[in-house]
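Beneath this line is the structure, given in structure tokens, with notes to follow.
What you see is the complex with one protein chain gone and the rest in place.
We just call them A, B and C in the order they show up, numbering each chain from 1.
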Amino acid sequence: MSKAVSVLNGARFSGLAEVADAGLVGMITLRGDLESSAVAAAVQSTTGCAIPAVRKTVEASGNSVSWMSPDELLIVTAYDQVADLCAKLQEALTQEHALVVNVSDARSCFTLSGNGAREVLGKVAPVDFAADQFQPGDFRRSRLAQVAGAFWLDQGGAFHIVCFRSVGEYVFNLLKTAADPDAGVGVYS
Amino acid sequence: MLSACERSAHMSTRLAKQGRLIDRSKQIVFTFNGKSMLGHPGDTLASALLANDQMLVGRSFKYHRPRGLVASGAEEPNALVGLGSGTRYEPNQRATTTELFEGLAAQSQNHWPSLEFDIGIVNSKLFSRFLTAGFYYKMFMHPKPFWKHVYEPFIRQSAGLGKAPDKELVDADTYEHFYFFADVVIVGGGVAGLQAAKTAAATGAKVLLMEQNAHWGGRAPVDGGTIDGMEAEAWVTKTLDELRAMENVTLRDRMMGAGVYDHGYLLGYERLSDHMPGKPGPRHRLWRIRTKQIITATGAIERPLSFAGNDVPGVMLAASMRDYVVNWGVTPGKRVVIATNNDDAYRTALILKDAGVEVACVVDARRLGGGALAKQVRDAGIRVEDGRAIAKVAEGKRVTKVAICLQNGDGQSIEEIEADAVAMSGGWSPVVHLWSHCGGKLTWDDTQAHFRPDPNRAPLSHDGLPFVSTAGSASGPMGLGAVLSDAAEAGAKAAEAAGLPAQAPVAAVAEDVEETQMEPVWLMPANADIQHRMKSWLDYQNDVKVSDVQLAAREGFESVEHTKRYTTLGMATDQGKLSNINGLAILADSLGSEIPQVGTTTFRPPYHPISMGAIGGEARGEIFQPLRKTPMYAWNDKNGADWEPVGHWRRPFAYIRNGETQHDAVNREVKNTRENLGLLDASTLGKLIVKGPDAGKFLDLMYTNMMSNLKVGKCRYGLMCSENGFLMDDGVVARIDDDTWLCHTTTGGADRIHAHMEEWLQTEWWDMKVFVANVTEQYAQIAVVGPNARKVLEKLGGMDVSKEALPFMEWRDGEIGGFKARAYRISFSGELSYEIAVSASEGQAFWDALMAAGAEFGVMPYGTECLHILRAEKGFIMIGDETDGTVIPQDLGLHWALSKKKEDYIGKRAHSRSHMADPERWQLVGLETVDGSVLPDGAYAVGQGINANGQKNTIGRVTSTYFSASLNRGIAMGLVKHGRKRMGEVISFPGTDGKTYEAKIVDPVVYDKEGAKQDV
Amino acid sequence: MKRYSAFAVAREALRYHTGWERAWTSPAPKRHYDVIIVGAGGHGLATAYYLGKNFGITNVAILEKGWLGGGNTGRNTTIIRSNYLQDPSAAIYEKARSLYEDMSQDLNYNVMFSPRGVIMLAQTEHEVRGYKRTAHANALQGVSTEWISPERVKELVPIINLEGPRYPVLGGLWQARGGTARHDAVAWGYARACSAMGMDVIQKCEVTGVRTEGGRVVGVDTSKGAIDCDKIGMVVAGNCSDLSQMAGFRLPVESVALQALVSEPIKPCMDVVVMANTVHGYMSQSDKGEMVIGGGTDGFNNYTQRGSFHHIEETVRALVETFPMVSRLKMLRQWGGIVDVTGDRSPIISSTPVKNCFVNCGWGTGGFKAIPGSGWAMAQLMATGHSPLAEEFTMTRFKEGKFIDESVAAGVAH
């Protein structure tokens, strides 16, 4: 839909790493019992992804599913698919105590890629980004300087960063500042 | 070849030999107090000043005494300068830790009018006898106003060290933080640190080694000795190369271990561009390091000797003097007297002699003198006197004469020696700061007369196990071989403690000179009389002398903390690095106690001052704090929004048009909304989805009123109290389907109430089947308000918004103008009103559509102030205005919202406590000024008389007050004692403007009492 | 006790200060005292002092487990103000402030009370309303405060950035006779005066037990032996839960770390005390030239006198934004103290379930400024059983739901 715009509307910055607004991304919060086979089946059948292990992201069929908490998943899909996927999940979970809610417009998404990506994120999140400690498929909810955020590393080596929509601009500026080309730390290269 | 300086007649000068750290092929121009000087790359400001014969570098704090360099590193107490200018000016920079750069401009401090001629010196010359420790506690009391107006301004002006940055200064530099994780962090890049790093890294541990200076190797390259058969410097280079080649090792120079915090948290302070100001990128980076183990290889600091005149420029620590010679090829004098109580100072004698500086005499306080090193010195033809002391260094702006006496005497001069510099060594104290920050304990070592870390009482981490250890001379041993083996062991142990497989430590082998034991000398000479003790400095910067500590002890300040605070010993910007041990030895002696019994004061971070800029990090300007923006933020900003911060959000207070005052704009918005059509960006209101089989039951506990019986499709206003009974939030709840509710909260309540619900669900009622999701930001929510509200929606087309299809206090899903929307028929203004939620990403487009379609209906956006007035005219309460955390629903006449049917809800039990059921509690009423004026915000109504504490009795207060454009007069609400029974009564509100406002108690609803306008 | 004066200093100078006597004695405990005050911090010493001065009760021991003034009295940011909102708070803090005005003369000890003025900055509309309300309340409470404009704020605080990009300064609540004092001197001055009245200040004497008979207190066990007494006043911030349990009752109190820091000293650049609550930081400049900075408390129970660094970071960040030049100063030292926080964050000055046992605690982050008023009220309560200043600060108020809440904001809302 042309009426819908993401907060940063495609902004990019290139420095120590490439910071890019991921544009409109379909996102669903699923709350339910992650141990339940019905939930697993619903997620598998609608997204193609298995239930991720603790603090992991599973990618399949163009979707990804991330472990948010023991009773919450973040499902990422194409923005124009989200209503459909929501409906399918709700349908598949009618018998379960579960909550499926579209949060696509409540969030901002960024990708952070390039050699300096670990270092840039290491300036804003109190998390160990050494290559042996944060690997593709790892997912973490933490803090991006002064706001809550979540991120995962995809198989291609790019970080996907999610924060609340209202602070999208703050997070973009924060990442931009951290990615100042003259501010290299040089510990992960 | 002699340098230019050396050929001149100056006494402090650049030498032809030595200077391992400087590049003599290049020159750097810098200025000191405006005077142009030359130095070399590799110089510190301190070494460059010495090379230019600038002995006098500052004035002391209290007596404004002339002061020169005492040390060569972070422990330097005197050489503090103002550095740079304009937006890069910084006071109190240490010359010894300032790397020289082209164009450096330094200003000395704490003098007026000039460094050479300082009026404040009268403190020293005339009044020093009066200005003893704590003198100001005993005087300046009369007449009373004089403290504030005469004495204090004078004291403040003469204290204070560096000039403050300009009041309007905005720092031109940037700063950042970095999080880092390691198994073992080693602080200090001397040979001990390198050895410890090497051993720890050999186990595969992830190692970070940091060094505060720009160069590695610490003292060893200066002090000499061989390691693994090579010169110390060669070993340092080789070891660095080995470490650099290891993937598991990170090396950082110009990075100081600033503080150790609980659970293995360490601050690293990296100075990236202090040596080349203006270099792009951050100036400082504060590393926030989490590590399993910390090794402090921070070395030791030499102690001064306490003799009369030990603060005269030219008196310097012996090891620092040889640092200046070896590292930078400078000497503070041409004829030096050395005073010592240990063998190490003899190294200075040898190095000075080798560099062509005359050593007039080595005065060794020990009756039997030194060992092998002393012999070498004697063999070199240098005069050595045992059992002798310095009686006094002649006063002046630099050393000219040194009087020698017996150490065990009272200071009777035996001879006077002409000299222009004095090197002193009172022994060495391990740098224990980082060890101590988190509770590491110290033990007194009698043989070396110092406190060293007690390995049996190390700081404990989250697991109850030690997480800090020490290596090298930071542990106590001072000899090179012992240092290396201690460090190797520390490295291996730390790695093992960090969970790496144990490995036997392999230490480099060093050749040591055997040293004769030092003897503690706390006062030189031992029985110095009071005149001498009054000239024997302990704390140079704060001007604390031996006599001051003795006075404190005599006056009963027996605790070391008392003495510190009474005399200010150790409270200067060097935090007592040189003075503490000497001071507490004097204290112990005065009390007839032992040093270990007196103990030390507490070591607190940072080890050495760190910039506030670095602590703040990147958080400045637009990323100072997150600024939360609604989807319509940019539009609002472009259309006159007068922003009001609401938490981290910004909301338009009003939309101000050209030529309007804020007041005009608000009144226009009120009238227009009442008469035509207003739009409010209500996106910040919290929206929580509560779903599950037990959701109704749960909400009945959360809200004071019943929510479980709300019908699908309907809305209900709800109140929430804290468990303590106070009103904490309100909002409209909509029932979405059989097991789903959507709860609106206030703007500030969104995160708070979400957390509140999660807390109860997770920690008290975890058996309830309820899920909550915060969908506040999923939606842009727009209040469409006013008589034309329905018209504009109908024009946009889509869902049926008629009174029949969408009655008051109901909601519907559908499409409006092609937007997928949810419409709530709710009103906070008393007008016909819809709150429409669309997806946030479409919020701006929907707003644009409403503005366009609304043009013919007189649409205008309105801000929070208009919102407030509209609700106040209707007597609706506002959380944060009518409530303040002390107000309960009963106070506000909201009894109807306190369910009597429910057995329990949060806050119910609290309301039955005596004070909450008290009929004397103030009650919400409307207030109408007699003259139509606006009551002052926050005014109190006075009653009769005064209370037991002499305060006027009050009977009420204004909770919100506005000018009502609709009624063309002031309106207000307030809480008044027995208010609901006092309708029509007039009460008085004294303003702070001298006026008293008379107001009649009325019903809070002053506009459309019947509610006819909202239900059409 | 020899009087302190400029003349005495001059006289002593001539004999190299060898004639000064002890500021307070260091006696061994007697077997019995009329009153034992546990805790020789500011509040405890002030209590003892006013027991003697106002009620003639001088057979008093003040027991201190460490060194006198070594708790929060010696580790706070020395701010003195009384611009509180609620009547009971305004009454006791104003009493304290007015006693500070004459304290140096009263004690013959220069405590350097410096009424340089205190500004509470208003940086949101919510704060504007809150402080205007306080100004109205203060006028009726006899506390002299005024609401001032941003321009006046800038005059008083030249280093402030009024037009901060985030929170422009909208005005402030100004108390011209608020200020600072030398914290250690307050403890030392009281200790010296108590000692001069014949009271025993006994340091390094830890109370290990409270002895009661028939619900009445009869004495204490200490590291220096058992001591009998008729009345006990417990005035031990950071240790009151422990001590009250020795006497057999529990308190609605939690102990948390509060941190502060100072910059290196610089020449005078700020003559007043500034508190910025929206961004959580406050700052003043000491006579020595250090910028003295404070912020918020940790959220967890802690007795280590060490806090978590991120609070320092938040405070400094706020101050750099409010006073940009602070960016180029350096932090010299940070430290922590353990403060007692009650359910409404206001103090307790109260009788207890144990007869003749009184408690004074819960001053949270605001204790120093209250010292003389707190001691005055506590002394009156202990001597007579009733003090108007302490009347509302009972420990039973929590049961009645009768709180003294100074935070008066349920959160910002619209």
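Assume contacts are C-beta pairs under 8 Å (C-beta built on N, C-alpha and C of every residue); 3 or more make two chains touch, one makes a residue touch a chain.
By our rule, contacts and distances are computed from a predicted model.
Chemist: From the list "NADH-quinone oxidoreductase subunit J", "Sarcosine oxidase subunit delta", "Heterodisulfide reductase subunit A" or "Na+/H+ antiporter subunit C", give the UniProt name belonging to the chain omitted from this structure.
Modeler: Spelling it out: the chain absent from the display is recorded in UniProt as "Sarcosine oxidase subunit delta".
Chemist: Determine which one of B:Y63, B:F135 or B:Y261 touches the chain that has been left out.
Modeler: Touching the chain that is not displayed is residue B:Y261.
Chemist: Taking the entire complex into account, which one of B:K144, B:R367, B:R909 or B:K995 touches the absent chain?
Modeler: Answering carefully, the residue with contact to the hidden chain is B:R909.
Chemist: I'm checking contacts with the chain that's been left out. Which of B:A394, B:L460 or B:L591 qualifies?
Modeler: B:L460
Chemist: Could you list which residues of chain B touch the chain missing from the display?
Modeler: 261-265, 290, 439, 460-464, 723-724, 755, 758-759, 762-764, 766, 903-904, 908-910, 912-913
Chemist: For the chain that got dropped from the picture, name the residues of chain C it touches.
Modeler: Residues touching the hidden chain, for chain C, are 241-242, 250-255, 298-304, 308-310, 342-343, 398-399.
Chemist: If you put the missing chain back, which residues of chain A would it touch?
Modeler: Within chain A, the residues touching the omitted chain are 54-55, 67-70, 72, 126, 140-143, 148.
Note that only the chains that are shown with their structure count from here on.
Chemist: Between chain A and chain B, what distance separates the C-alpha centroids? Give it in angstrom.
Modeler: 33
Chemist: Could you put a whole-Å number on the gap between the CA centroids of chain A and chain C?
Modeler: 49
Chemist: Residue numbers in chain C touching 2 or more other chains?
Modeler: In chain C, no residue touches at least two other chains, as defined above.
Chemist: Given the complex with chain B, which residues does chain C contribute to the contact?
Modeler: That would be residues 4-6, 8-10, 13-14, 16-18, 20-26, 66-70, 74, 87-88, 90-91, 95, 101-102, 104-105, 108-116, 123-126, 128-130, 132-137, 139-142, 146-147, 158-159, 161, 164-167, 182, 184-185, 188-189, 203, 263-269, 278-279, 285, 287-289, 304, 306, 308-309, 312-313, 316-317, 319-321, 324-335, 343, 388-389, 391, 397, 399-403, 405, 407-414 of chain C.
Chemist: Quick check on the complex: what are the chain A residues that touch chain B?
Modeler: Listed in rising order, the residues are 1, 3-7, 24, 29, 31-32, 71, 97-99, 101-107, 119, 122-128, 130, 133, 145-147, 164-167, 169-170, 173-174, 177-178, 180, 182-185, 187.
Chemist: In their shared complex, at which residues does chain B touch chain A?
Modeler: Those residues of chain B that touch chain A are 174, 176-181, 206, 250, 279-282, 285, 288, 290, 618-619, 622-623, 625-631, 648-649, 689, 691-693, 769, 771, 773, 775-779, 819, 839-842, 844-846.
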